[in-house]
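Structure record follows, encoded as structure tokens.
In this view, the complex is presented without one of its protein chains, the others remaining in place.
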Amino acid sequence: MTSPVPSCDVEIRVRYAEADAMGYLHHAQYFVYFELGRTELLRRNGVRYRDMEARGVFYVVAKLECRFRAPARYDDLLTLTTATARLTPLLVEHEYRLRNGDRLLTEARSTLVAVGRDGRPHPLPDDLYAQLTGAGPS
Amino acid sequence: MTSPVPSCDVEIRVRYAEADAMGYLHHAQYFVYFELGRTELLRRNGVRYRDMEARGVFYVVAKLECRFRAPARYDDLLTLTTATARLTPLLVEHEYRLRNGDRLLTEARSTLVAVGRDGRPHPLPDDLYAQLTGAGPS
Amino acid sequence: MTSPVPSCDVEIRVRYAEADAMGYLHHAQYFVYFELGRTELLRRNGVRYRDMEARGVFYVVAKLECRFRAPARYDDLLTLTTATARLTPLLVEHEYRLRNGDRLLTEARSTLVAVGRDGRPHPLPDDLYAQLTGAGPS
Partner (left out) sequence: MTSPVPSCDVEIRVRYAEADAMGYLHHAQYFVYFELGRTELLRRNGVRYRDMEARGVFYVVAKLECRFRAPARYDDLLTLTTATARLTPLLVEHEYRLRNGDRLLTEARSTLVAVGRDGRPHPLPDDLYAQLTGAGPS
């Protein structure tokens, strides 16, 4: 079984509607970008989050932390690095770094909990957990 | 049975995140306001859209038209008038006027279609249609 | 002088935050996509909208019309075709077609007006108009 991909980069161009009256990317919008990063990291590990939901497996956000070091502006082309910091059957922690060229704009961290259709914590199915950790059947 | 309420006014204050880099309320955001107006017009007719959805009755947007005459800005307190222009069991047309004091900012019109859980057109249940038209049982 | 590019295609993947409680791309969000299409069409004609704004030349939306024929869902990869239907020094009309594979989801049309820093209509500077129409100096 192949090793899981631990992190990935995604390029994101700031949309006009995402900038606020100061001309800066609005701070709430960064969390939409981070979610996009998580989706792509899953995809590179062979998992579509959309298919997870179709199986009744959801991730809900339990905790977010973000430090804003420098602003982004409309039409900037940014690079988001999303990395899995910790993965258990019940939760996943990600780390994010958003850059504009070499300049670090934002650092963030999130904790998500796996839940079922009822919204209650529920461990990931074994096959999915194995796929994400690379711990395949021997 | 009481007559249906044909229109209603809602006050909406423009949020910071809703303004764009020009400092104006972003044009896409107006449609979020209009939706809010529809929800409140339903509520004043005794219907919670959330309860409609719980029964498997949905409205989907089929057509939108909007003319923007003057901009709104962050922190402006606007008045949205939402009126039902036409209601049949299968569709509803609304008209919207958004004002800042006496100044007309935007005029719009929408057509929504009633659909079921499968996303296909489905007439409103009789009791709901009666409640919205005032055509109650004699 | 080269002819202007009359239309362009952009691929857009629907983000999780852009879907509503029905699981469909929210209708207001389409207008954010159309704006993105306009920005890219300008860019392929050698113009960055951000640079236009830095010169004090802005486009504001005067009119929007949109017909929604079929829904888009989270994680769908859509193709947006943006075409210039009419361009004068004072206004520009665009047409949009949003597709999921071969399936047409949405058709729309917009009118934008060129304004100055004061928000009043102001014709495009000659060099910019020439660049967008291909009508270069003889």
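Things to note:
Lettered A, B and C in written order, each chain numbered from 1.
Just so it is clear, a contact is a pair of C-beta atoms (placed from the backbone, for glycine too) under 8 Å apart; a residue touches a chain by one contact, two chains touch by 3 or more.
Source: prediction; values computed, not measured.
Across the entire complex, the residue among A:32, A:47, A:90 or A:130 in touch with the chain not shown is A:32.
Screening B:39, B:79, B:111 or B:133 for touch with the missing chain picks out B:39. Annotation for chain B: contacts to the undisplayed chain at residues 15-17, 32, 35-36, 39, 48-50, 73-75. Within the complete assembly, residues 16-17, 19-23, 26, 28, 74 of chain C touch the chain that is not shown.
Where chain A meets the omitted chain, the residues involved are 21-22, 24, 27-32, 35, 53, 58, 60-68, 71, 119.
Everything below uses one rule, namely that only the chains that are shown with their structure count from here on.
Taking CA atoms, the transformation carrying chain A onto chain C includes a rotation by 180°, reported to the nearest 5. Ranked by how far their CA centres sit from the centre of chain C, the chains are topped by A. Chain C has the Cα centre that lies closest to the mean of all protein Cα atoms in view.
At the interface between chain B and chain C, over half of the residue numbers involved are used by both copies, so each side presents largely the same positions. Centre-to-centre, using mean CA coordinates, chain A is 34 Å away from chain B. Centre-to-centre spacing of chain B and chain C amounts to 26 Å, using the average Cα coordinate of each chain.
Of all residues in chain B, those that touch two or more other chains are 21-22, 28.
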